[in-house]
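Missing here: one protein chain of the complex. Every other protein chain is in place.
We just call them A and B in the order they show up, numbering each chain from 1.
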Amino acid sequence: MQKFTVTLEQFTGPLDLMLHLIKEKKLDLFDLAMDVLIEQYIQYLNAVENKLEIASEYLYELAALLEYKSKKCLPADPKPLEVNDYEEDPKDALVRRLIEYQQFKDISQLLNERFLERQKQLEKPIERQIIQLADDENIRFTQGNQSDLLKAMQKCLERFNYTHPMQVKITKTELSIDDRSDQLIAMIMNLVEPFSFDDMIQDVQDRGVLIVTFLAILELNRRNLLSFSFNDLEVHFKRGDAYGYNT
Amino acid sequence: MDITLKAIIEGIIFVFGEEGISLMQLSEALDLGEDYIRNILDEMVKEYQSEDRGFELISVQDRYKFISKAAVHDYVQRIITLTKSRQLSQSALETLAIIAYKQPITRMEIEEIRGVGCEMMLKKLQAQDLIREAGRSESAGRPILYEITEEFLDLFKLMSLNELPNLPNYQEESSEHQLFE
Partner (left out) sequence: MDITLKAIIEGIIFVFGEEGISLMQLSEALDLGEDYIRNILDEMVKEYQSEDRGFELISVQDRYKFISKAAVHDYVQRIITLTKSRQLSQSALETLAIIAYKQPITRMEIEEIRGVGCEMMLKKLQAQDLIREAGRSESAGRPILYEITEEFLDLFKLMSLNELPNLPNYQEESSEHQLFE
């Protein structure tokens, strides 16, 4: 039987991993068996070591655990503790941290539910009339915010989507490769070289035309009307050598 | 929570804002006949005429949308006057964003994306030194190309355009969806 394995990537940090181990080994968090936890933690890091680069945070916590363990192995200091020498037992400190961390883990799950629910609720764009009215005022530029810029762009694109709703256009899908080739020949006349695949599918409304366009591009390339090259995973198109003669 | 069919229709029309939504689109989305939906819409048109509603439902060439009632406009105007533009206006931001992400770009292309004319806005932004002309496009009429300036980068605390936050890609997704739905 294949054993279920977990990787370090599933954890958001050493505390997350420790909580997982505590849960898996059914340890009592409020009366934590440190030996077992330390043993498990080391075993786990050893197991994933070959596959993953272990972040320094995991090793840092490991060092703290080992220090705790080594102290336990040493004979207790006979000198009585003075009151202001008091230090929180590292075990208590760890348990306190684990409990606090668990709190935030739980609450973030709750927040995520709210988040997902809110994602389903859509807003209505501000009316253009307002945008125009506001423009009549004098514009005084103050410090801009990058995320404002991103949001503004997103809004534009969303609006663009609204104004160009997807509608099945069956007539378009019947476009032949030859017809599409002719369209492309006309279209690329106006494009600045090198142009991208996106430039050539500007007018594509549905998947059918997309496929025909792709085939037409191959056809044009075969006819030497279109050439392309790769640069960083991007395809750059140019008009082919035969382009001027053909049109 | 479950909501009624009328509520769903109301919600859809709401989301589409000024663009409105056609009876055909509603019919397809709800998988209900156009006549059936038209009846509900007719009813809604009447309900929204109530003096207790601040906007109404209208249809223009079988495209339905909500528009605010005339009585609201004066207040809207007042809010805008009171608020003044302490920051870049929304349309200035949008225009700048399009240029920043798509430069060099022609006025026509910007207008295509924004859906509104922007000749005045481009003049204003140029006057403010936030954009500048960057030669001319090869396309018909050789329209002027625009690009953003260092001033713009400075305003948005950007070292270079490479630092612009990444844009999720909408358009490609939208073209693929429907045929195989």
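Points to keep in mind about this one:
Here is the rule we use: a residue touches a chain if its C-beta (ideal position, glycine included) is under 8 Å from a C-beta of that chain, and two chains touch if they have at least 3 such contacts.
Keep in mind that what you see is a predicted model, and the values were worked out from it rather than measured.
Considering the whole complex, the residue from B:K46, B:R78, B:K123 or B:R142 that touches the absent chain is B:R78. The chain not shown here touches chain A at positions 12-16, 22-23, 26-30, 55, 57, 61, 97, 99-112, 114-127, 129-130, 145-147, 151, 154-155, 158, 161-162, 165-166. Although one chain is not shown, part of chain B still touches it, namely residues 1-4, 6-17, 21, 25, 28-30, 50-55, 66, 68-69, 71-72, 75-76, 78-79, 82-83, 90, 165, 168, 170, 173-174, 176-177, 181.
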